[in-house]
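Could you have a look at this structure, given as structure tokens, before my questions?
A single protein chain has been omitted from the complex, and every remaining protein chain is retained in its original position.
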């Protein structure tokens, strides 16, 4: 079990390093970087490579934003397998990405209890 | 002074980002966040009925909850300044983008402000996630139909 | 770089801890007793780190933990073991899982010494859990 933590750390760290390189060397804004990584996650899942990565690194693969592209693609492909072409469209949110729903709910709650503050430390 | 000449001067004066330092910081902070995610996963597996396959969802939701607290207290932007992609790439960064926009636009009301601006920053991630998922699944469907690969 | 100084020793300690945590590699609980046979079957596969088998009557739950470096093949290896057990025990209802949760629960069954009459329900419950999709 302990090794899973080590792998989660390393794989998660490496995905973040890819993001940092996109920002620093590629001169991308955070929004461009995250979008690129999401597309990357979707493509990796299309090639059947993302699930093995999750099996290997656990949260190291599910916590980075790439897993968002993975879960959407996974849903679409699972439905397409069952229901054909229509499934591609309907299956997307079948395997729900809890990231979105959590972000919406907590965003709403956060907006009610916090105020923006221009502090620096 | 000509434009080209000035651009030359600007290139000389402007410091390059400290690539190595930034990469190291992103690696360690990003890795650390994922390790916390692993701990949360383990927590859900041991105390609740989640398997390795299903623990991902509650883990992600919990991480976003942590992001809400840190964002609200103004700590996430400080982590972000230090870690760069290390805190932007994990799902907590996605949460931070949504939650910070929500908090920011609260002053314009819950409907027009929070509702209208919630995905101001994170919207592109949702867009590209869904669109790329659509095309990847479509391509795979076509490949399976013509018999190149199987599901 | 100060970070590196803190993290690397930490990782080293974690790895050491992992080495120390050597427990019983193979556990069988419940009836009937065919321990040796199952153990031999598992030992043939070197990707298996630890195994806990829960048996009751005709049902058999094989919870394995795959070695960290082989974990990326988890889905395939799970299937491979499943096939192997199905072949060996065609009359039994065998279920193989490499999921940590199932392994953890299986160990708990052993630890709590759950009685035979409840064992059947428990196994069905775990199989159902393991089959759950995200």
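Each chain carries a letter (A, B and C) given by its place in the written order, and its residues are counted from 1.
Here, a residue touches a chain if its C-beta (ideal position, glycine included) is under 8 Å from a C-beta of that chain, and two chains touch if they have at least 3 such contacts.
Just so we're on the same page, contacts and distances are computed from a predicted model.
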{"item": "Identity of the absent chain, which is to be given by its UniProt protein name, from \"Multisubunit sodium/proton antiporter MrpD subunit\", \"Formate dehydrogenase iron-sulfur subunit\", \"ABC transporter substrate-binding protein\" or \"SpoVAD\"", "value": "\"SpoVAD\""}
{"item": "Among shown chains, those touching the left-out chain", "value": "A, B"}
{"item": "Sites on chain A contacted by the missing partner chain, in the whole complex", "value": "23, 30, 114, 116-121"}
{"item": "Missing-chain contacts mapped onto chain B", "value": "1, 3, 5-7, 9-10, 13-15, 17, 22, 71-72, 74, 76-85, 87-88, 93, 96-97, 99-101, 103-105, 107, 120-121"}
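One rule holds in what follows: only the chains that are shown with their structure count from here on.
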{"item": "Arrangement of touching chains [line / ring / star / complete / other]", "value": "complete"}
{"item": "Chain centre separation in whole Å, for chain C relative to chain A (CA means)", "value": "29"}
{"item": "Touching two or more other chains - residue numbers and ranges from chain C", "value": "100, 133-134"}
{"item": "Touching two or more other chains - residues of chain A", "value": "1, 4-5, 9, 55, 71"}
{"item": "Chain C residues within the chain A interface of the complex", "value": "11, 14-15, 17-18, 21, 68, 71-75, 100, 133-134"}
{"item": "Contacting residues of chain A [partner chain B, same complex]", "value": "1, 4-5, 8-25, 30-39, 41-43, 45-46, 54-55, 57-60, 62-69, 71-73, 75-77, 80-81, 84-85, 88-89, 91-92, 96-104, 106-117, 119-121"}
{"item": "Residues of chain B defined as touching chain C within the complex", "value": "24-25, 28, 31, 42, 45-46, 49-57"}
